[in-house]
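Shown here: the complex without one of its protein chains, the others still in place.
Here the chain labels run A and B in written order, and each chain numbers its own residues starting at 1.
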Amino acid sequence: MSRLWRWLIPLATVPVLALLAYGFRANPRDTPSPLAGRPAPRFALATLDGAPLALEAHRGKVVVVNFWASWCYPACYEEAPVLERSWRAYRGRGVVVVGVDIQDKPEAAQKFVRDFGLTFPNAQDPTGTVSVDYGVYGVPETFFVDRQGRIRVKHVGAVTDDVFRETVDRLLAEAAKP
Amino acid sequence: MTADLGFGMTLVALVLAVYGGAAAGVGARTGRAALVESAQHAALGVFVLITACFALLTYAFLTFDFSVRYVATNTNLGTPFYYRITGVWGALEGSIILWSWMLALYTMIVVLRHRSTARELYPWALATMLGILAFFLLVMTVAAPPFQRHTPVPADGRGLNPLLEDTGMITHPVALYLGFTGFTVPFAFAMAALATGRVGDAWLALTRRWAIVAWYFLSLGLLIGGWWSYHVLGWGGYWAWDPVENAAFMPWLTGTAFLHSVMIQERRRMLKLWNISLVILTFGLTLFGTFLTRSGVIASVHSFTQGAIGILFLSFLALVLLTALGLVAWRWEVLRSQGDLDSVVSRESAFLLNNVLLVAAAFTVFFGTVFPLLSEAVRGVKVSVGAPFFNQVNVPLFLSLIFLMGVGPLIAWRRASLDNLARNFLWPVVLGVVAAAAAFVLGVRSSLAALAFAAAAFVLATIALDFGRATRARLRAGESLLPAMGGLVRRHNRRYGGFVVHLGILIIALGVTGSQAWSVQTEMTLRPGETAELVGYRVRFDGLTAVEESNHFKVVGAFTVSNGRVLGVLRPAKKFYPQEQSPIAYVDYRLGLKEDIYLVLGDFARDGRQATVKLQVNRLVSWIWIGGAVLTLGALLAILPDRRATA
Partner (left out) sequence: MSREWLRRLAAPVLVLLVSVAAGAQPPAAPVSEDTVHEVATQLRCVVCQSLSVADSPSEMASQMRGIIRARLAAGERPAEVIQYFVDRYGEWILLAPRRRGFNLLVWLFPLVAVATGLVLVATIVRRWTRRRRDGVAAPVNVDPAMSERIRREMERGT
């Protein structure tokens, strides 16, 4: 057997090690949504006050669908004021914020809404159907739906003022153009 | 104060380990005994220092010393005494201390045992072990320091991960790490063999028993891990093919292969290259396991937090593999053995086949575990490789291995004559076929299960046949039955130890087959007084109670289980920890030889008017734990000093 050939044994480990090193770049917990660009799944839920809440009712507006839970600390607690602020700032410009509370107890959810003084509609998803329709992994996750009713951006983790403003402004500007 | 003291000791230990490794290496090269002697003192120093670090950290846990960051993040004032001890190794930093301490312990035993018996190999082995120790101490000082000051000192800590509040947490990591670190010793002697060029039998003779010890602890760690999963994680199973479970399973597979192929080298002086490669592979896989658990590269329930430590581990893994395999390439000529086989039908062939299957299984598990990474790198698509995949691809391999378990020990070395085959295997084969037929008549419709039973009956028959025959020979020599059997086992403890281990594996395999083939479950929402039914069991929901524990709040459901008569009340619960987002399921069960009744409390209404319960009847699972006990017995028998050699 050739002398060089035997050195292939140690060298064979190099591609394996390289693959493992590649693993540092990839985040195993970060999974892209196959729903981007696709029509946002419809839903019809009841808000915590008992009013009907349907995605269809807001067709033609930019809709921000936010999935949250009262037990999701701290991320949901960080973004609740952001969402409320942004909702107040944008509600006159054809933007709707919709909260979907998942895997939660009604009392806890109501307390959460009261504590943060949330004025945008919030509904519970008691069976988890809506969260699975949207491919939700955990909370918080936020979907930005354009005026044509397509999901454009999925944001994982707490929404910041910047993320909200940039994404919504982009969707609004785009929609203004024919 | 505590943190500084601990950190200081770690640093000194690191310096000592580096010095000791270098001294032993230079001493081995130049043959200067004084240097090796000095390295021994360094090893002792390292051992004492790590022991002191470990004791100091335990003391900090027991006294709630929150000035140490690690203590503050892994315990709080409510943590019970027992879990303050297990909490020491509950997270990354502590697990590295435990690991290093065991490694230092093994190093000390190697010094004590082999210092005078293996003059050529020993210094190199010592250098290797101290080098590996130095790496772990480096991790302890740089990447995951357990002793870090926490200022300002908080009034209370965060608390232990609730899943770790279990008795299994004292035994599972300890056994697993003893197994993992145990394989360092065979590796160290393999490196010594390569460095000196003495790749013959000396290093194998030295390491065989070490390999059995490490293998046994690894087996035990895996089994206790399965038990922990079964009764803590609350999903009703014992093995999920989680990446980190796989990481512990792979060295077990290659280690098992080594324990068998070692016999061929002992008997026939063949497979030197193969044996050394297996030891390197096994040790490499233990490192890969620690890398996987601690790097966060592949998500897993067992993962510790990720960080710089992953890069450190990967670099070390690369260093070890490239050096060790480079040495193999360098020593290629002496490693190549003049193979010599008399016949294809022989024990040598059976063992070679066994090795092919075990190593193929290990590679399969490895490839499946890293495949998501490959898919992401090549296609950019995330995929999962989980239980359905691993079960499908591994079952045929494991079935063949069980069959070989019957063939290997009885088939003749060198050349098996037709007579030898008929004498040893005619009846076992008949019994295997009968077992398969019986299983079919008894209503087993899964062909895999029927095959498993056939293979098990075949192996059992070979063991019984061999033992019966040997006993009869002794009876003819005039001994009475019990002393004859006892003497046989004592005299050939390695052979019969091996048989008993096989028996244990067989029992575990039966438990796995049964639980996979026949377990049933259902899920129901009940109001108080209502009943769920499953295969003859009736489970009545009696109500919910809330309990306040020292560090958590618990909602307990009461369920009366009966099958005609009342069997008892099971109390599965959900535990709510202030530091955790979601509640932790606490399962309750009633174990039995035939089946376990296993209850998991699901969602419930706060006023106790209804609760969802998952009811499982898991068949034959208890045999897995019984098999573990048998395996322990066999391993003990095999580790005993060989009577034949000394008599």
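FYI, a residue touches a chain if its C-beta (ideal position, glycine included) is under 8 Å from a C-beta of that chain, and two chains touch if they have at least 3 such contacts.
From a predicted model like this one, the values you see are computed outputs, not experimental measurements.
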| item | value |
| --- | --- |
| Hidden-chain contact residue, picked from the options B:A387, B:V569 or B:A629 | B:A387 |
| Touch with the omitted chain, as defined above, among B:D4, B:D156, B:E523 or B:E549 | B:E523 |
| Residues of chain A (touch criterion as defined above) contacting the omitted chain | 31-35, 103, 126-129, 131-138 |
| Hidden partner interface residues of chain B, rising order | 233-237, 240-243, 270, 299-301, 303, 339-344, 349, 352-353, 355-357, 359-361, 363-364, 367-368, 371, 374-375, 378-379, 381-389, 392-394, 397, 521-523, 525, 582, 585, 600, 602-603, 610, 612, 614 |
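In the analysis below, only the chains that are shown with their structure count from here on.
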| item | value |
| --- | --- |
| Distance from chain B to chain A - Cα centre to Cα centre, in angstrom | 40 |
| Residues on chain A engaged by chain B in the complex (per definition of touch) | 6-7, 9-10, 12-13, 16-17, 19-24, 26, 28-29, 31-32, 71-73, 105, 107 |
| Touching residues on chain B, where the partner in the complex is chain A | 291, 295-299, 310-311, 314, 317-318, 321-322, 325-326, 328-329, 332, 370, 372-374, 376-377, 382, 581-582, 606 |
